[in-house]
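Here the complex is missing one protein chain, while the rest keep their positions.
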Amino acid sequence: MSSNTSRRRWPLLLPPLLWQLTFFLLPLLFLFVISFWSVVNFRLEPDMTLKNWDFMLSRSSFWSAYGHTWALALGAAVVTTCCSFPAACSLAFTVSERTRKLALMFLVVPFFTSYLVRVYSWQAFLSDNGIVNALLSLVGLDGLPMLNSDFGSLVGYVTLALPLVTLVQTMGLAQIDRNLIEAAHNLRAGPVRTLFEVIMPLAKPSLVVGALFAFILAFGDFVAPTYLGGGAPPTLSNLIIDTTKSGQQWPRAAVVAIVMILTLVVTSLAAVRLAYGRRK
Amino acid sequence: MMLRLGRWFGWAYTGYTFLFILAPIAASLVFSFNADRFPSLPLKGFTMEWYGGTFTDPLVIEAFQRSVMVSIPVALLSTILGFCAAYCDFRFDFRGKSLFSLLMLLPPTIPSVIMGLGMLSYLSRMSLAGEVWAVLISHVVIALPFAMAMIRLRLAQMDSALEEASWNLRASPAQTLWHVVLPFCKQSLVAAFLITAAVSFDEFAVAWFVSGLNETVPVRVLVFLQGQVSPVINAIGTAVFTSSILLVAVGMAFSGMGKAKRAAADTPAQPPCGVLVSNNGLSL
Partner (left out) sequence: MSEALVEIDRVAKRFGDYTAVTETSFGIGQGEFLAIMGSSGCGKTTMLRMLAGLEEPSAGEIRLEGRSQKGLPPWRRDLPLVWQSLALFPFLSVLDNVGFGLKMRGVAKVERDRRSLAWLHKLELGEFASRNVMQLSGGQRQRVALARALVTEPKVLLLDEPLSALDAHLSVRMQALLRSLQRELGITFVYVTHSQTEAFSMADRVVIMSRGKVEQIGSPQAIYRHPANRFVAEFIGNVTILRGSVAEVGEQAVRLNTATGAMSVSRGNFAGSHGAPADFYVNADQIAIGDEPRHENHVRARFLSHKFIGNMVTLFLEVPGIEDDLKVILPERTYDCLGMQPGDSVVASWPAAAAHFFGGAA
């Protein structure tokens, strides 16, 4: 049978494999290749030079953008995880199966609305004479500057990541065996201790994976930092867009892209290890 | 008492979370009918001006046509390729299988800016950048994992004896694929088609990099966003949202029928008549 199945699997295996190799892996590898090429007269020329790497990595502006992006993405991961956890607990433990399904359906709704439109909508909320400040002035408070700041970026990131993170956390929490929680109560652990000593350890993978999703989404997003964060100081994705769109400096943009990919790979591996590592 | 308080607090909090998630969507709906050019309170009055403006703008119309033209083949191709990949992952054991699955599922985790840059530089070497083809190819790469994941979930519910039973009744592997596996996955195939179409219809970053002058709807929105304040964005957003939800509702109706069938299976003695009729309609 084994020789049989190996002949049978090629017609099914090859199409998706070739497609993703040709149009996913090769483009990414090609980025690595062109990071050593040069631009002559606005045209890409094959070359073997380190000057793009040197140009980008020796600038303090690059490293400050890197630090800024990292800090924003980490902030987004922490804020999103903390914001969604109470809601996820509530949905996983205190409502009926039916209500939970309905709620999860509402969490899926944002996936079908344009992120761009939602960000544009947030502008209306956060601008200096926007909805939030209008509400604040109704209760007699001074308006706050919110648009074009890191706070604005964070609102965008949370908008992007919160539905997904809540979904992941709720599903992770809902899978916890109720008997374990009852056992904890039975062994005289109160609600708070049960939360920290039983629920949190069991839900760790979903918490970490959710946070990782938020980090990845925020790390690569250019819409929120541009249209809610004001674009200054730039994030790495802003840097890629500026470098690509103005001046055709694709090799330099490729350098930024590779640094981003490496960062994400290392972060993901660390997170996966944190989530599933000490479980044997 | 404490517990009940905590419970109420949790519900209230969850309500606020949903408010946060749904507020921008609702606001864009409201402002799309607001007479004031600038989105601010209080509202100025009802108007259809922005919708009128949107759907007479030749750029928007063109973008809309292009999006449809792209998303249908994208959905078809990603669903087919996604099915192949999901079935290979489900059925066969081979060396490097986990690498294969990783390669299939990875694209959505790559920041779209990087995908865009990679696609742009790679496809321009193949003289495809700036063509509709470039958008199509990139979108299949991004949408395929969604199709694969959905179909793989469905396959996981399939009793492995089902295929063996089919072979045992003299159906060749190819016949088994056609007569057993595909019918079993039918609902998930429809759902994957709808979802991948939605993914393509919504994707703006990679499309922005590779489309050149061939703008799709979200790329057009991005261009509007780069310009000055434009209520047209709300109009487009609301229109696209409504049609997406309709698509999803259709998809849900499909899987909903599946659920009714399964519910009927749990009570084999006396299934309600309505369910019975719809079942026969489906199965014959």
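List of remarks:
Going in written order, the chains are labelled A and B, and every chain counts its residues from 1.
As a convention for this text, a contact is a pair of C-beta atoms (placed from the backbone, for glycine too) under 8 Å apart; a residue touches a chain by one contact, two chains touch by 3 or more.
Everything quoted here is computed from the prediction, not taken from an experiment.
From the set B:Leu102, B:Ala165 or B:Val250, the residue in touch with the chain omitted from the display is B:Ala165, counting the whole complex.
Subunit B meets the missing chain through residues 159, 161-162, 164-173, 175-176, 179-180, 183-184, 186, 261-262, 264-265, 268-269, 271, 276, 279-280, 283-284.
Heads up, the rule we're going with is that only the chains that are shown with their structure count from here on.
Between subunit A and subunit B the centroid-to-centroid distance comes to 19 Å (mean Cα coordinates, whole Å). Those residues of subunit B lying in contact with subunit A across their complex are 2-3, 6-7, 10-11, 13-14, 17-18, 20-25, 27-28, 31, 39-41, 80-82, 84-85, 87-88, 91-92, 94, 100, 103-104, 106-107, 109-115, 117-123, 125, 137-138, 140-141, 144, 148, 173, 198, 202, 204-205, 209, 218, 221-222, 225, 233-234, 236-237, 240-241, 244-245, 247-248.
Within the complex formed with subunit B, the subunit A residues making contact are 5-6, 8-9, 12-13, 15-17, 19-21, 23-28, 30-31, 34, 44, 83-84, 86-87, 89-91, 94-95, 103, 106-125, 127, 129-131, 134, 158-159, 162-163, 166, 191, 216, 219-222, 227, 237, 240-241, 244, 250, 253-254, 257, 260-261, 264, 268.
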